[in-house]
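Omission of a single protein chain aside, the complex is shown with its protein chains in their original locations.
Right after this comes chain A.
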Amino acid sequence: MANHSPLRFKNRIFYALVAAGGLVVLMGLYAAHMMEGHGHIITGMNNQIVWGMPHVFAIFLIVSASGVLNVSSIGSVFNKPAYKARAPLAGLLSIAMLAGGLSVLMLDLGRPDRIIVAMTRFNPTSVFAWNIFLYSGMFAAVALYLWTMMEKRMNPWSKPAGLLVFVWRFVLTTGTGVIFSFLVARQAYGTALLPPMFIVMSFAWGMAVFHVAQSSIYEWNEKLLDPYVQKRMKNLMGVLVIAAFYFVAAYHLTNLYFARQTGFERFILLDGGIYPLIFWIGYFLLGNLLPLLLIYHPALGKSRSILSASLLIILGGFSFLYVFIIGGQAFPLSIFPGYQVTSSFGDGAIGLYQPSLPEIMLGMGGVGIAFLITTIGVRVLDFVPHELPKSA
């Protein structure tokens, strides 16, 4: 163990990072305070687009929190040493992102002061209520898993704990997908394809987040990542991006085949203004094509391009969620199929949504929380991967 001196941030960088992260968190809290005082009128959300930017951030963080555990699952459940060495960092990132995402969701509530009501009154038919249980259980399961890995006496238990986390995160991401698939009347949602799609997306996004965190930690500590490990992880990430894209394609193709859904697909993929633009440029081009090129092109695929690919995959994730959540609500509900509809309440009209600064600040605050927890965690505890002499 003596030669595995823990890689730790240099003091100055560490404090600068904590200060920067803290500032972002403070901005998020200030936004939440403003929303609490003025009401949601200061956000871009309204009675048609009821979930906005905070939900894009929160769902990205929660889905990625599950996906980042890929690394630990491959290590603990499937016994790959290169991944096992990274399992603690994956666990930390998972807890950090879960905390960030849940904070955003909670602070966006109309009555965040009633969070205790949400904790004490469960409606058994509500997916949201199940998720409150799934999210808090996830914290506990990952914390237990970290303990079994980091406390030598508990090491023999790390495999069963890893298995628990493996199962739990599948259920958790299913729960997140089901939030949307249980919406019976919305054209964009209400399909059983969403839970598996969210699971595969979580793999891709989680890998990308892990890569960014790992590369940053190595870079700042002036360490080089074992090229073998890097190659394996980048190839896996590429496969996961393709798999996630497959699900998105299947989702849209199915919709295109149903006559009643073609109007929605036209809107989201072709003439819906900002939404097709973000889908094709943000999600498809920057979030899929370009990262795949960076990963698989023979001349590329080095650490810089993998870092860029990871950042682009994250951007693609945000783009996808923006189109899925906000674009999905912007398309009017089909209340009277076959009729052209107008009213004072936006019936038959495309919903207007302009994200406002406070809601973006709130979302960023969630990212800030995840960043702070990770930065401090890596500093105070031994989360950095220790390469075994022969990690192959």
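Just so it is clear, a residue touches a chain if its C-beta (ideal position, glycine included) is under 8 Å from a C-beta of that chain, and two chains touch if they have at least 3 such contacts; residues count from 1.
The rule is short, and it goes like this: contacts and distances are computed from a predicted model.
UniProt records the chain missing from this view under the protein name "Sulfite reductase, dissimilatory-type, subunit DsrO", selected from "3-isopropylmalate dehydratase small subunit", "Hydrogenase 4 subunit B", "Sulfite reductase, dissimilatory-type, subunit DsrO" or "Anti-sigma regulatory factor". Interface note: of A:A19, A:V117, A:A259 or A:A299, the residue touching the hidden chain in the full complex is A:V117. Contact with the chain that does not appear here is found for just one residue of A:M34, A:V341, A:L357 or A:I376, A:V341. Interface note: of A:K80, A:R186 or A:R266, the residue touching the hidden chain in the full complex is A:R186. Listed by residue number, the positions of chain A touching the unshown chain are 38-41, 46-48, 50-51, 109-112, 114-115, 117-118, 121-123, 125-129, 132, 179, 182-186, 329, 333, 335-336, 338-347, 351-352.
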